[in-house]
Each structure stands twice: as structure tokens, then as C-alpha cells.
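For this view, one protein chain was removed and the others were kept in their places.
Chain nomenclature is as follows: A and B, assigned in order of appearance, with residue numbering initiated at 1 for each chain independently.
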Amino acid sequence: MEPCAVIGIGQTQHRARREDVSIPGLLREAAMRALSDAELTWKDIDAVVIGTAPDMFEGVMMPELFLADALGAAGKPISRIHTAGSVGGSTALVASHLIHARIHRCVLTLAFEKQSESDAMWALSPTIPFQPQLTAGAGGYFAPLIRAYMRRSGAPRHIGHLVAVKDRLNGVKNPYSHLKLPEIDLAKVEASPMLWDPIRHLDTCPSSDGAVAMVLSDAAGAGRTPRPPAWIHGGAMRSEPVMFAGRDQVNPRAGIDCATDVFAQASIRNPRRDLDVAEIYVPFSWFEPMWLENLGFCEPGEGWKLTEAGVTALDGDLPINPSGGVLCTNPIGASGMLRFAEAALQVRGMAGEHQVDGARKALGHAYGGGSQFFAMWIVGSDPP
Amino acid sequence: MSGEPIKVVPMHVRLEYTVTAGCTYSRYLLALAKKQIIGGRCPRCTKVYVPPRGSCPTCGVPTGEEFPISHEATVTTFCIVNIPFGAMPFPPPYVVAALLLDGADLPILHLVRGVSPDQVRMGLRVRAVWVSDAELAPTVESIRWFEPNGEPDADYSTYEAHL
Partner (left out) sequence: MARLDRKNSPRRIAVVAFAQLPNVRRDTEHEETELVLPVVNAALEAARLTRADIGFTCSGSSDFLLGRPFSFVSALDALAPWPPASESHVEMDGAWALYEAWVRLQCGDVDTALVYAYGKSSLGDLRDVLAQQLDPYYLAPLVPDSISLAALQARALLDAGGCSERDLAEIASRSRRAALDNPYAQVRKQSDVEELLAQPYLVAPLRKHDCPPISDGACAVVLAAEPAAHRCSERPAFITGMDHRIEAHSLGARDLTRSSSTRTAAEHAGATGRFDLAELHAPFTHQEIILRRALGLAPDVEINPSGGALAANPMMVAGLARIGEAAMRLSRGAGRRGIAHATSGPCLQQNLVCVLETD
């Protein structure tokens, strides 16, 4: 397998509504920043791999067709990945396969969502034919799982709120972040309206317009690039069915297997010790302790203790979501790739104010659907 | 207004789709019209699915033997919906729960009423409440909701595997 590295990263100013740009404009903002970071031009790109969540979020069927022009893809291969919420992650992995397999040498990969152009709440609450519509929004689906986690682990009720505060304060240090809430504190989260018990408003991710782009390259390209590359040490995806008898939705096996695979590829024996930072997909605050367990950073039932002890804070032993994560910025199709890109920024030493000192190995994690689709990668400052 | 740049042009799209429930789910709906909840047993893993499935999600074969399932269930987990939305069944707050019907190996999602939302708890025992006989039809709405059946709460061990 050819080694693959991230040599350019760009993202947009994420906001609730980007009325100043069209969909192509949003993508080009991210793409041109990534190209500029890599000091390359459109001509240097061999192929484009784009990912976005359901077409109904923008109301355009198969948007890669009309976006080809804006992405300099005429005459090139372009494909569009769709794996629900994990799409940003799987898109990056599909792009990396093109390099690993020596099909192409330089690939532009992007993920985006311009949710303001359609009705995201409606699209997230699909009326499945012949089923009653009982609840709306992803929160209605996840709230019962969170309740089940709280019961299983005995975690105190404020744990989720700690994550809500931590991630929003991290977001203040991230210039691209949608939500910037420097005044947030525990009391404000606890006082915010209850949406789907036990999830409160401030425990919930926003709905954002945004895009992120990365330039992936082979070893030769990484050797020439002006800024430090982030080398891919491993990548994996796993899916499991959403509803089957005996399914553990709180600690899904697909997540465990995906993590086991990617850690093995990257020779990570003890994730808590071997990883310096992790960007994981936390759309509702309680997912931080749940994913810490699922990923094997601690034993089942212990995740909330890491959060409570401050281990996952920016200055903690294992910072989680120094960028502010999905709780600050959530263009759904892009969120997974933002995790992958932020992990890469960390090991390149280019995360600015939210840089974790000395980060050399990082995990990027994305999930989607009913906690059933997982995509992960490990990136490092050194070649694999 | 003239001279201002146009930022947004609303374009309303209406697309109509006629869908089918499929062979397997149709049998489930037709049974509901007869006040029956049916389950299907996978011939490989022997788990009982409600509703029966065109493909058992772990085995890749259709569920086979079909039979009526109890109308009594245990609340495994639930949430209280507070935010209003277009097609909501009731004004919030109301409870949506994952209900494990006796004899089934997988919960179904449905409403829990007849009890104040803050009284709903994991382990609560409930029973299906149907529409009137005249209103029965091949639709999941033939079951209006589930309400407490008066039995003592189910022991955590009886449903913890289903959380």
C-alpha cells in the first residue's frame, strides 16, 4: 500500500446560515483554503471525492453533478459517498484508498452541508412509510439511549453538561466554529430548556452551514509539500444493522470492532496512552463518555469518570474535541470530515489556539445512523 | 427594495411517491386490522421479531414462522418529547418508549400514555390500547398507545439485555 498523507486542510466559517455564498461557493471556500495550504492549484488534483448527508438536506439530487464545475472536476473522476452521519469520515477514507491503491497521486476530498437551504429537521425525522411519526429530530432517537447509559453506568446527571461547557469553551478558541459561547457555564446548561429528556438544549449540537476540504497525497507529494503532512496510520469503517434482537445501541459492536481494527493498523496497544488527542463525533453531550468507553479509552461504565476528572479537557491528559467538536459546529455531512481534519491539524501542529502541545498521534472518529455506521482514522506526525 | 441583492429564492418542490409496505410488513399490518400483533421467528437465530422481517438483520434470511404476540410489554427505555413539530401525535410533553412485548426479542417504539410523563420509568409494565373496532385498519395507528397495566415493575434483569 502506498502511504497517504494530508497535505492541505481548509474549512469554511461555519454559521447557521451562510447567505453570502451558494453551495458551490461554500465548497470553494473550503477547497481553495486547502489548496492554498498545500500550495497547489486545481490542476494538481487528479480526482475529487465528495461526501454529504441526504440530498434532501439541500434539495438537490446527486449534487456532485452540478458541483463538478465549481470543483474543477471536469475531465476528472468525481464520486459522492453517502453513509449517513459518518459520511465525512468514510469520504476521507474512500479518498485515501485511491492513494493507497496507487490509482491517483493527489486527491481532493470534501464534505459539506448547507442545511439552511432546505428543512433539516424535516429531513432528520423521516416519515418512514407505514410507521407513525412519534418524535422529531435525531435527539428523539438518542435520548432513550442516553438514559440507558446513565442507568447502566450510574453516572451522575450533570456529566453531559460538563461536556457541553468544555466543548463550547474550546470552540471559542477555534476561529471557524459556528457556536462561540464564552459565557457558558454549568448553571446555564442546566437551566436551558429540556428538549428530549434527558437532553437539554445546550446539550445539543447546532444546525450549521459549512464545508471542509483536504488534499491527500502519496509519499512523493508529501515529501515536497511546504508544511508538515499528517500521515495516515490506519483507517477503518464498520456498519451494523440498526435494529436486531439483542443489539447494544449504547456500546455498539461496530464501534468497538472499527476501533480495534484501526488501532491494530496503527500499532496502538493502549489508546489512552498512545494517542495524544482525539476528535470524536459528539452531537449530544453524553456521547463523550459513551464513546470513550466504546473506543476503549477506559472500561465500560468508567467513561463519565474521565470527563468528570477533567482528563478530556484541553489541558487534560487526553484532550477530546479541542476544536469544540460537533457541539459547536454541525454541518451534518461535514461533521465527520471535520473530526478527521481537526485530528490532522493537531499532528501537523497547525491547530492554532486550540493546539494540543506535542500532539503527534491523533484519532478522528465519525458515526452515523442509529449509532450503526462508524468511520475512523489515525493520523501521525511521522510516516507510518 | 429594488437594487438590493437577491440572496434567497424560495423554490417549492412537491414530489409524490406511492410506496409499498412489502410482503412481510403487509402481513403485520393486516393482522393489526384484526387486533393482532404478530411476530416472526428467524429460522437461524430463533429470535422473534416484531414486526416480522423480510431479512433477519443478523442472518440474511427472511423470518419464518409467524404467530400472535402478547399485547403486554415492558418499558425498556424512553424519552419525553418536549419540542413541538409538524406531525406530532399530541402536544408535548409526551413519552415515546422502546417497548418489549412479552415473547418478542426486540422492542418496538410507541407512545406511553395514561400516566404522567414524570411517572414513566424503565421497567414499567404496559398494555396496548386499541382504537375502536370500527376504526381498526391495516395501519400501526390501530394501536393508539400503551398504558400501564397495573403489574409490578419488571425486574431490570428481564430487559437489561435489550437496552
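General observations
The rule we apply is simple: contacts are C-beta pairs under 8 Å (C-beta built on N, C-alpha and C of every residue); 3 or more make two chains touch, one makes a residue touch a chain.
Not measured: the values here are computed from a predicted model.
Taking the complete complex into account, A:His82 is the one of A:Arg17, A:His82 or A:Arg272 that touches the chain left out. Here one chain is not drawn; of A:Arg17, A:His100 or A:Arg360, the residue touching it is A:His100. Among the residues A:Val6, A:Leu26, A:Ala236 or A:Leu338, only A:Ala236 touches the chain that is left out of the figure. Although one chain is hidden here, its contacts on subunit B can still be listed: residues 9, 11, 13, 15-25, 53-62. In the full complex, subunit A touches the hidden chain at residues 1, 22-23, 44, 46, 53-62, 64-69, 73-84, 90, 94, 97-98, 100-103, 105-106, 117, 123-124, 126-129, 236-242, 244, 252-254, 257-258, 369, 372.
Throughout what follows, only the chains that are shown with their structure count from here on.
Subunit A and subunit B have Cα centroids separated by 31 Å. If you check the complex, the residues on subunit A that touch subunit B are 19-20, 59, 121-122, 125, 127, 129-137, 140, 143-145, 147-148, 151-152, 193-199, 241-250. Remark: subunit B residues 7-8, 11, 13, 19, 21, 25, 29, 45, 47-49, 56-58, 76-83, 85-89, 93, 96-98, 105-106, 109-111, 117, 122, 139-141, 160-163 touch subunit A in the complex.
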